[in-house]
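Here the complex is missing a single protein chain, while all its other protein chains stay put.
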Amino acid sequence: MMIEALIGVTLLSAFVVMLAPDRVAGKLAAGLSLLPVAGSLWMFGQFDGSGNALFESGTLAFETMTRWITIGPYTLNWHVGIDGISMPLVVLSTILTTLAIMSAWTPIDERESQFYALMLFMEASLLGVFTALDFFVWFVFWEFVLVPMYFLIGIWGGPRRKYAAIKFFVYTNVASLVMFIGFMALVFGLDVNTMDMPAIAQAIEAGAFTTTYGLGEETLKVVAFFAMFFGFAVKVPTVPLHTWLPDAHVQAPTPASVMLAGVLLKMGTYALLRFNFTMLPGVASDYAVLIAALAVVSVIYGAMLALAQQDLKRIVAYSSVSSMGYVILGLVAYNVYGLGGATFQMVAHGLISGLMFMCVGVIYNTAHTRMVGDLSGIADKMPVTAAVFVAAAFGYMGLPLMAGFAGELFIFLGGFSAEFAYAQLFTALAMFGIVIVAGYLLFAMQRVLFGPFSADTDYDIVPASTHDTVPIVTLVLLVIVLGTVPELFYGMIQDAVTPMVDAMASAVAPVFGGELL
Amino acid sequence: MVPMEYYLLLSAAVFCIGVFGVLTRRSALMFLMSVELMLNAAGINLVAFSWFHGNLSGQAFTLFVMALAAAEVAVGLGIILTLYRNFDDIDVTNATTMRW
Partner (left out) sequence: MAGALDFTPAIPLLPFASFLVALLAGYFAPKLLPKGGAIPGIVATAGSLVLSVWTFFAVSQGDYLSETLYTWVVGQDTFSLHFGVLVDPLAAMMLVIVSLVAFLVHVFSLGYMNDEGETGLPRYYAGLGLFTFSMLAFVVADNLLMAFMFFELVGLCSYLLIGFHFREQGPPSAAKKAFLVTRFGDYFFLIGVVAVFATFGTARFVATGDGAHAFPHMAEQALAAAGGEGTMPGPVADFLDVVGMSAQNWFSVVGLLVLGGVVGKSAQFPLHTWLPDAMEGPTPVSALIHAATMVAAGVYLVARMYGFYALLPTVLAIIALVGGFTALFAATMGVVKDELKQVLAYSTISQYGYMMLGLGTGGYIAATFHLMTHAFFKALLFLGAGSVIIAMHHNEDMWDMGGLREKMPVTYYTFLSGSLALAGIVPFAGFWSKDEILYEALIYGAGESPILLVAYAMGLLAVFFTGFYTFRMVFLTFHGDARSETAKDPHGVGWNVKFPLVVLGILAATVGLVNMTPVAKFTGAHIEFLKDWLAGTEGTAFSNLGYEHYHHLLVDFAGYGAADIAPYVPAAISLALALGGAGLAWVLYNVDEPVEHTEKLGGAKTVLYNNYYQDEYQVWLAEGVTLPLARAADAFDQGVVDGVVNGISSVSLFSGSRIRRIQSGVVSHYAAMLTLGLVALLVVFGVTGGWF
């Protein structure tokens, strides 16, 4: 019942905050959001799951399964549970929400109680997405996430907030529709009478198709795979489906950007991992070269776009496109380091991109501009913020002993030993992203943070207040801890992805025959 | 004994008069009256078939339709009054504020 309690408490907090007066809403929300943090950390401590949630061999932690609704021949269950892939993401969501709420205290000064209530509502939905194991429940949460984000951008956003909010909503919703059709086509073709994801996964593996709409099993799988891939790739986002992201990020208020980059994007890769790569590994391996090429293009093209930007938030937004490309590469590599690294990178990138957005936000709070050309040498005036910014930027560049390096290294290790054609070449190309990312972040830092002080703004540049620096310092510490002790998460992640690799290995003739060291 | 076809022809004629009224008249009052005609045309049909099949539910329905028509007139007249208050006229082609 822990998961229900977690989601319930968060939802309840959202209602309480909504009714609270604006004056206290921020602090109340931060205080209440510590409850899910404590809950998720407790669950992390008590985590006793093993294996992958979708495999028969997997044991879930905190699992509940109750019959809920019956429609025609189909039974919808309330089925939630946590395995090694979702546990880190649950912890990430709760911690990041609390910190994002704290980072909202300074910039948000109207309709505060509604703002914080929406943040908490979004957290509850995200927890649902990462724990639900029944497709129906999962899809409801998946769509629920969009609603608060739409309002967060549309009400508290920048000058073009309406455009950005509508673009975000419509783009991702159309993608969801395509994904939904793809998945449903698969489900209706299968001999199942439930929307239960493990049951569906096992049915697909067993090849229990009753109809394939005259397409043949393989074609159906390919069609479903790409419909779902399209749906999730928009969320990730993968080039060329990424253009909603920079608009949404630039217009969104900082805390919403933090959540968007930190957790919402991970929904896409999480879903890719859960649906496409767990349920249809055969298609994933058949089209590995294509997907890997897409990943490489995302990495390099996203980084090149970031290089051309002048707005700090746009830089970070495009670099997210680049970083999420690594995740796709890790997934397609389909070995323990690849899949595990992809999952680890989701968490690492969640923390680091959240951190970057918060740093930019702290600068924006006082300077009221984010343009690289408007600011210079602000390290002089905001030493702590500048120090954290430097640490965050190096984290983003993949400095060893910070979480980003671990994630990227695992993905590269996985990618380089992957078995699809030209895997080594693709990986080496994608790795060039680490040079470009260093380029644009170093250029931006040199111009904004260092050099003689000047600011083309009407506002005084003053040091950030304590409640602004606490979240960013906390995140830097988390990033370092996770980079130094990746086993915290990586152990359970490996545990959850190994069955996938084994299943693939038994399906495809192994190339690596030799003894592993 | 009047054959069935005559009832149907009558009903169709009344209905067509109603449609013609709705399409050509601009006064809301005429609209209301035309709608009444169309309703009654349906009523004639129901009664005719009820008699023809020896099944009374058609006639029961017609009673309901008449009650409904009365209620509709009440609501319709209310709308017409509001229309007049807002547009100083009961010409339906003037009241286009709800287009696109």
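Chains here go by letter, A and B, matching the order in which they are written, and residues are numbered from 1 within each.
Throughout what follows, a residue touches a chain if its C-beta (ideal position, glycine included) is under 8 Å from a C-beta of that chain, and two chains touch if they have at least 3 such contacts.
From a predicted model like this one, the values you see are computed outputs, not experimental measurements.
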May I ask which residue of A:53, A:228, A:305 or A:363 touches the chain that does not appear here? A:305
Decide which residue listed in A:413, A:455 or A:479 touches the omitted chain of the complex. A:413
Write down which of A:107, A:282 or A:439 is the residue touching the left-out chain. A:439
Listed residues A:170, A:206, A:290 or A:462, member touching the removed chain: A:170
Which residue, A:5, A:18 or A:399, contacts the hidden chain when the whole complex is considered? A:399
On chain B, the omitted chain is touched by residues 19, 22-24, 26, 31, 92-93, 95-100
Touching residues (missing chain, whole complex) on chain A: 167, 170-171, 239-240, 242-244, 301, 304-305, 307-309, 335-337, 377, 379-380, 390, 394, 397, 399-401, 405-406, 409-410, 412-413, 416-417, 419, 423-424, 427-428, 431-432, 434-435, 438-439, 442-443, 445-446, 449-453, 486-487, 490-491, 494-495, 498, 501-502, 511-517
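Operating definition for what follows: only the chains that are shown with their structure count from here on.
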In whole angstrom, how far does the Cα centroid of chain A sit from the Cα centroid of chain B? 60
